[in-house]
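Note that one protein chain is taken out, while the other chains of the complex remain in position.
Entry: chain A
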Amino acid sequence: MAEISLRDVRKSYSGLEVIHGVDLEIADGEFVVIVGPSGCGKSTLLRMVAGLEEITAGEIAIGGRVVNRLEPRERDIAMVFQNYALYPHMTVRENMAYGLRIAKLSKAEIEERVARSAKMLELGQLLDRKPRQLSGGQRQRVAMGRALVRNPAAFLLDEPLSNLDAKLRVQMRLQIKELQRTVRTTSIYVTHDQVEAMTLADRLVVMNAGVAEQIATPAEIYDRPATTFVAGFIGSPAMNMLPARGLGDALEVAGQRLAVPAPAGRDLILGIRPEHLHPAGPEEPGFELHVQAVEWLGADAFAHGSLADGTDLVLRTPGKAPVRERDRLKVAPDAAALHLFDAGTGRRL
């Protein structure tokens, strides 16, 4: 059990900086998910915590101890890899016991720990199999088991579910969450899947191009995204972004005046989530939406269309709502759920 802290952590590969100073404080037992698009530096950051990549600048501490110069094995962490990295020639039991054997635990102790972890992960039947005799989901569980037996100060997981099919992923997601609740080990979990991120995280780190754009709880990230990047990345379909102009006591957007106070003369971006648009009442000011395509998902439907000035807009409606292609309808935003960003910096106002 340990807290992890990153202070202005940077990474350069041959002079080219790919992580531009990340600060992050993780509490003991917390489950932090790092999410972001491909190539944004999630794995690099995680691997620096693990000790598999050198830290170019800054400081990483685990349990109050600065680990910058320590080998992975001295950091008391366990890691789960995307491709599981099980030792192919060892049985499940040997895979799980390997780290303990190196740590010179007694035979009885190893036996007992492996049995306990195997029980938690329902691996009991598989202990004498080799990795190639396991399904993808089972291999994933063995990889988890190998981390679990070590009883480390922290778990580091790099896209551990991305090789599984959709159904199994949901199942494993729940299992991982439950497991982490039980053992209460500090965990850092890397993913590019926002559903995984939202459901697993106590706290979410949204990364973009080597920068942590926002670090907050999933709810806060969803309700108050700090930047246009976070706003667009979290939520599906993505938030609508409309260029707007502040008028002091109101906002001009797509030729309409919305009664939303905004600094006069500033170029802004108005963010509206698709579910925060509703059919406008007769007197209500709203946007004329020309529906071009409707995606019907059962419970709800997404209407993709454009406004008179050409701006694209997505509207989420209940699955039974009578929206059809080529419909023209007037929609109004829920005034309480609007997001305003500075057009230049992309920061939330």
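The rule is short, and it goes like this: contacts are C-beta pairs under 8 Å (C-beta built on N, C-alpha and C of every residue); 3 or more make two chains touch, one makes a residue touch a chain; residues count from 1.
Basically, contacts and distances are computed from a predicted model.
Enquirer: Would you kindly match the missing chain to its UniProt protein name, picking from "sn-glycerol-3-phosphate transport system permease protein UgpE", "2-oxoglutarate ferredoxin oxidoreductase subunit delta", "Probable glycine dehydrogenase (decarboxylating) subunit 1" or "SufE family protein"?
Expert: The UniProt record for the chain left out of view names it "sn-glycerol-3-phosphate transport system permease protein UgpE".
Enquirer: Would you indicate which residue among A:77, A:269 or A:340 is in contact with the undisplayed chain?
Expert: Answer from the full complex: A:77 touches the omitted chain.
Enquirer: Check each of A:35, A:50 or A:258 against the chain that is not shown and name the one that touches it.
Expert: If we include the chain that is not displayed, A:50 is the one touching it.
Enquirer: In the whole complex, not just what's shown, which of A:64, A:88 or A:282 touches the removed chain?
Expert: A:88
Enquirer: Could you list which residues of chain A touch the chain missing from the display?
Expert: Residues of chain A in contact with the hidden chain: 50-52, 71-73, 77-79, 81-83, 85-89, 98-99, 102-103, 131-132, 146, 150.
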